[in-house]
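First comes the structure, then the notes that go with it.
The complex appears here minus one protein chain, its other protein chains still in place.
Letters A, B and C mark the chains in the order given here, with residues in each chain numbered from 1 onward.
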């Protein structure tokens, strides 16, 4: 039996969920793009800014000491959220910032050269694809990819063939932001470790929905974004093993990451400060800590069960509607409650507009995953993604709206507009 | 006659100014490190997050359309604040992010090579120094610097000699974050233009205090940070001339800055999107726009006159105290109300602690400008920096506290502790 | 008429299904072919314009996208064909039309498109209240504008 989960109590924490769209209550199914923020997060940031705001790690004044403490406490809290030590957690501007840091730093370090290979998947978000393309182009390394099968799963046979002596980096998403499928991290890590390749995990879509223990996962580096885990924009984190972070030079440089600077050269601090040039997003770090603390106040097993039930309801509901094709339609994988689909005969943009008129907010387009859409023979899809505050009734409202799409646009069995 | 300026009305907008430190009202003289944020900024961000928050430039739903509009309006507002067009304004994580973008992009573009020269000043903040050191190291270019004279002014004779055929980039601060002196932008631009060098202006310390018209200034590129202009952390802007931005490749890559992406390569959007990989600091952009709008509601000429009066009071007051040495002590330059100094015989850290016990928050240390401190033969100094909300009475409190320092620590004429 | 129905009028859905001018004609002596893309949603169009003297002789196109972008292209062709007759519409007039179309779509519902001037395309008036969709409706028109510059 799934434990009781009080979704109404959770919803009460989100001011925006009271919004109406066109006379309908907002049904926010776009958390995969960006999550909404609970009041505790908004309050924590505002409280910081009204009481303690000042430059951290500098200056002896009382506000600075308080701000520094809150900032470093935030690092401890967020590190703990992914099972890590604070020294292993680097603040970034977001997942994209973190992935560029890693690829850029490997480039500056001269860690790749002609003949080397970087392996990604066909299911990459552009953020975990283009930085590697650029790195490959600059170093002469070759970029290869693990194909996605028709059901959305990674082709692990191909992966075993691809990952070899020449492989220096294996980068992959924990959860695809289109398919919602949880990828086999342990297997990919085993393949990569066998050849001594560095593993980089894009945990953007897993961090809000799965319990993470990054050190135990076996990967070397991982990134996620604050704004997708009920936290603020403008902040994210890069986690790395001590010796891996230690081996990387800085990607960006400036204040607060140095020991001694002359006009000609600079000496850098150890990680994580080495990677944190300039004024950090201080109030955002405090707010992100509040977000993961807020998450932690809930029975997470129950929350996960709740989200799993939403996932099932959503996917089965979609399957039962005529003319709907799911991207990545498999029961074999663990999933999060995120699903992309196409409505045959109606462009995704039009579907989105129709759903919006019922108050249902979904994402339409390629979701920053053009290669994956091409793989499925489409240029755009509709994506619905739930969150901890989503209700079963909202999924039903969504499904009901989707059922009306083809009729409204006069395609399929329904023929002309109903 | 200086126009009347209602500083009390301004102060009422800043919740944090009501704070008490150790029983004393907070006298915040650390705005050079980070500014405090008026209520209008806090409200704008919160309002956005409670009403309109969602991913921008994507998806057809109502929230997304509203968020996109607010986000792009913010770009127009902030561009206007520096006299520019929105297409010329790139969001960054802050000034450090912007300077790394420029230096990194020039490096990727192969625009510098052995024999080329990059010219900075001896008065650089590390953020406008180390990225150029790294660029020089990676490309074989040579980094040179314009010396600072004893009175804190740039040695413009040396500048004229230094900037020559080989010079490809001239980067300099509009206002030094240690000396408070406004540098001769037009003269430096003339020297750089004569040899076809690119000019990069670090406008961090001028943006909050001087009216900026970047296109008219003659520079090619400029950066500033949101958190120093009464706005949020985690955001800043890079401004560039159309043709200059157009000529630069992206520095970081990912979603939202592309047209077509295949597994092997990506095509990039024109500026500013080309430089804005990944989810942008959306709520921060909205809040930064609120900050410059808030600033614009004031009579800025009066505000500048007010700050100029504070500057004079502060500097003359410090001069009249025994055992104080100002860094950059000249009447010949235009200045902002920011002044670094040393108290002979007492370490800056101890001075800061003493002032803190009187409620006065200043910055101590090297202020991310080690070379400039070395130039003046010290490793650390005390810096007081005022803002639009600072009162003359606060300057007096500060001066009074400074007068007590040497007595407390038992140095100088006062001898033993008073 | 609900907001949605004013956005998706029957006429729009009809044009989206029966697309006028769909399929590129052979290039003529003074023709230009332009590719336009909306990077946000992936809508794209390839439009070919053939100019004879100071007149727009023919416009054909291919592309994929939402019903707004598809019907807008179709309506544009219909408008040019109907108003231009056999010789085609004067290039200068077409440029004015495009400018006025843009102005209306950016007006957030303040400046409707009149049927007199815009024929079927006047049904796109409703789009101007949906800022996210304005680019869809503009796609073909911007492509034509660019084509006239090149031809």
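By definition in this document, contacts are C-beta pairs under 8 Å (C-beta built on N, C-alpha and C of every residue); 3 or more make two chains touch, one makes a residue touch a chain.
Remember, predicted model here, so these are calculated numbers, not experimental data.
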>> Based on the whole assembly, the unshown chain contacts which displayed chains?
In response: A, B
>> Touching the hidden chain in the complete assembly: which of A:258, A:324, A:337 or A:372 does that?
In response: A:258
> Quick one: which of B:193, B:313 or B:349 touches the chain that's been left out?
Replying inline: B:349
> Which one, A:64, A:141 or A:340, makes contact with the chain that was left out?
Replying inline: A:64
>> List every residue of chain B that touches the chain not included in the displayed model.
In response: 22, 346-350, 353-354, 357, 364-366, 370, 379-380, 408-410, 417
>> For review purposes, identify every residue of chain A that touches the missing chain, sorted by number.
In response: 57-60, 64-65, 68-69, 258-260, 269
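Everything below uses one rule, namely that only the chains that are shown with their structure count from here on.
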>> Report the inter-centroid distance (CA atoms only) between chain A and chain C in whole Å.
In response: 38
>> Using mean CA coordinates as chain centres, what's the gap between chain B and chain C in Å?
In response: 47
> Which residue numbers or ranges of chain B touch two or more of the other chains?
Replying inline: 58-60, 64, 258, 260
>> By the touch rule stated above, which residues of chain C touch at least two different other chains?
In response: 40, 130, 133
